[in-house]
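Apart from one protein chain that is not included, each protein chain of the complex appears where it belongs.
On to chain A.
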Amino acid sequence: MDYVFLIPILPLLSFLIILFTKPIYKKAGLVGTTLTGAAFLCSLVVLFSHFAQGNYLVEANWFSIDTVMISVGLEVNPLNALMLVIVTLVSFLVHMYSMGYMANDERYATFFSYLGLFTFSMTGLVLSPNLLQLYMFWELVGVCSFLLVGFYFYKPEARAAAKKAFIMTRIGDVGLLVAIFLLFWQTGSFELDVIFQAAQAGDIAPSLLTLIAILIFVGAVGKSGQFPLHTWLPDAMEGPTPVSALIHAATMVAAGVYLVAVTYPLFSASEVAMTTVAVTGGFTAIFAATIALAETDMKRILAYSTISQLGYMMLALGAAGYTAGVFHLTTHAFFKALLFLAAGSVIHAVHEQNIFKMGGLSKKLPKTAALFLIGSLSISGFPLLAGFFSKDEILATTYGDGRYVLFVIGLLTAFLTALYMFRLYFLVFLGNRSTEAREAPSVMLIPMMVLGVLAVVGGYIQTNWFGTFLGDWLETTPYTIAFVHPEAPFWIPLVASLLAIGGIAVAWLVYGRKTSIEESNERNGLHTLLYRKYYVDELYQGLFVRGSRVVAYFWMYVDRFIIEGGAAAVTYAVKRFGQAGVKLQSGQVQTYSTVAFSGLVVVLLLIAVLGGYF
């Protein structure tokens, strides 16, 4: 356990080594992969020693504000031990995969240095025992995401997407920041433990606690691409595909869910906050799923799918399903990373992202196709795969919590998920369009296979049949949280499975049977609405982007005309006053004596009046 500091340090080392030795080009991937692999091993060791030794915390003084000493530290508890394994594993696999995917990029080394920085920041975030430290890493992962989304910096779309990703998430971050300030003045500390104790002891007024929880959730909404701050995530697909797998599917975007989970004692103390989380999550889940139905870009479909699945996780957390949320986070990390890597393999082979321009690829890329199929089945909740168990857990909790509307939304989303995933699968891999394509090298296939196995078996850590290992372990916490484990009605998994299979069947009827389908440009009203993503981007563009420019121009003109103009008017007045003085200096003795005489009169009058002679 004392070596837990190695987990963030190794990727940091990778970042620094690659940054300062860029000329050694081809070694960068190897260095990064090895060091991240080592970090993964450390995480495994930490996970297993957590089973044996329990929680771990080490802290050191950092700096002081008045008498309050702010510390930095590393904490290991069930939640973040699990996160560490997920983060380092996916990061390791993505590093390895990128050695193939990025092989011909001239900024190969830069790419790996960014990946190292990201892995460092993400593990640092997970290990943080206090909110200030967490916030710092929270922003750092955001910056890594920004750098990697804008990796192809010469593309104008990438530039716009990177900027958007940073700004949209920062809007959320400000909410989190305010929550941290409020908590500090309520509890005098940034330490999560101190804060939770204060909250449990009732030291924070309930209404304020609700406000704080919701502000924290605002941060989570930004990071996890929940409605209404979701628009950056699909655009973030401008980044290289391995990045989408690592940052925008498996780890960073899940940090929002993680944040809610980490501050769960605050949420569970406020019914309003819980409902906010559940409703936002449920709405986002179905909202994004419907957009995915009409999207034509392979990566963007997966991005909307990520938003939707993150919505599921939020729904679970809001419905008191702590384990369900974290469980789905875990399985989602596996199958979504798999889907992105497989999509990357396709893009790598055919250099095309529009699903209507692809087809028949299962013949050319049989391994990728098989792996993509596993991922699609898992995310759709096909019985006995990883996604099935975690989705079932979410649905059961939502039902058990008495949120029936959200439960129905969850079921509908399950159907939609199967539908849009298999629309994608059938269009890309079936049919008999023939495209030139070569299967990816094994350095790319092996990571996908590892994830493929996990996407199949990952669900068995938490089932009602074999045992709820994950839940029993996760829910060992010193705080009194009402963890809900409803006795799920037997029909929920049954209905969910039927809906999943139904979704696949519908996709087959529409897209699977035909040999080749052209993208139609004629869309009816609903289709257009979905295709334009409910016009949210246009709305924001008009409202906020234009709005702030209008305000900016207004102030600029105030600056130019009122402030500078005012200053110019003062200068002008002084100048005129001076010129008037110049006129007096005419050289005529008569003028001078008139002025002198009038002055004398005034003085005498003053003396007479003020002196009291009148």
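By definition in this document, contacts are C-beta pairs under 8 Å (C-beta built on N, C-alpha and C of every residue); 3 or more make two chains touch, one makes a residue touch a chain; residues count from 1.
Heads up, the rule we're going with is that contacts and distances are computed from a predicted model.
One chain of the assembly is not displayed; among "ABC transmembrane type-1 domain-containing protein", "ABC transporter permease", "4Fe-4S dicluster domain-containing protein" or "NADH:ubiquinone oxidoreductase subunit M", its UniProt protein name is "NADH:ubiquinone oxidoreductase subunit M".
Among A:58, A:182 or A:384, only A:182 touches the chain left out of the display. If you put the hidden chain back, the residue from A:65, A:201 or A:610 that touches it is A:65. Checked against the hidden chain, the listed residues A:563, A:595 or A:609 yield one contact partner: A:563.
In the complete assembly, the contact with the undisplayed chain comes from A:143, out of A:9, A:41, A:143 or A:536.
Touch with the hidden chain on the side of chain A covers residues 61-67, 132, 135-137, 139-140, 143, 150, 153-156, 158-159, 162-163, 166-167, 170-171, 174, 177-178, 181-182, 184-185, 548-549, 551-553, 555-556, 559, 563-564, 566-567, 571.
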